[in-house]
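Yeah, one chain of the complex is gone here, protein chain that is, but the others are all in their spots.
After this line comes chain A, so read on.
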Amino acid sequence: MPLLDGGALRPDPFATIGDDDALPEGAALVSLARLTRDGEALAGRNAPLGVALPPDAHPDTLRPWLPRLALVALSLPKHRDGRAFTQARALREYHGYTGEIRATGHVIPDQYAALLRCGVSSIEVPADTDARTWTRMRDIIPLAYQPSQSGDGPPDLLRRRVGLRG
């Protein structure tokens, strides 16, 4: 499935690798179980490595691998399940992770802005997605009352009152 990144669609360079599959040459996305099992071998490869972090896993479990990870894929089993928001924010804020954070699963355009503000960078979307709906909903409320993890977020009212920066 394509990725929505910076408001435009792009192909996914990562191949999703099953727990017992052989590793490909290029970028590989593995499960948390496989990362925990084959971590050293995976980290020793000379290609981008990604992991799928299940919603019930604590981001702390990734701590030893984070410097090697180019991608953390979070999942929303239903769009109402908001655990990924907290996981993304924790990865950025507590762990200083700067690689790609991807939201997968059931995500709707109305969640795009909030996901970005929590530190998510790309969304896995169906092939027939109209990126314009996503960017329109992303930009429709250009103001916020809280600081953002993305740094480039909109101004922040609670702080703006005294001229602080988000």
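Convention: contacts are C-beta pairs under 8 Å (C-beta built on N, C-alpha and C of every residue); 3 or more make two chains touch, one makes a residue touch a chain; residues count from 1.
One rule holds for everything that comes next: contacts and distances are computed from a predicted model.
Of the names listed as "Iron(3+)-hydroxamate import ATP-binding protein FhuC", "Xanthine dehydrogenase family protein subunit M", "Rod shape-determining protein RodA" or "Nitrite/sulfite reductase", the one that matches the UniProt record for the absent chain is "Nitrite/sulfite reductase".
On the side of chain A, the interface with the absent chain consists of residues 58, 79-83, 85-87, 89-90, 93-94, 108, 110-111, 113-115, 117-118, 133, 136-137, 140-148, 155, 157-165, using the contact rule stated above.
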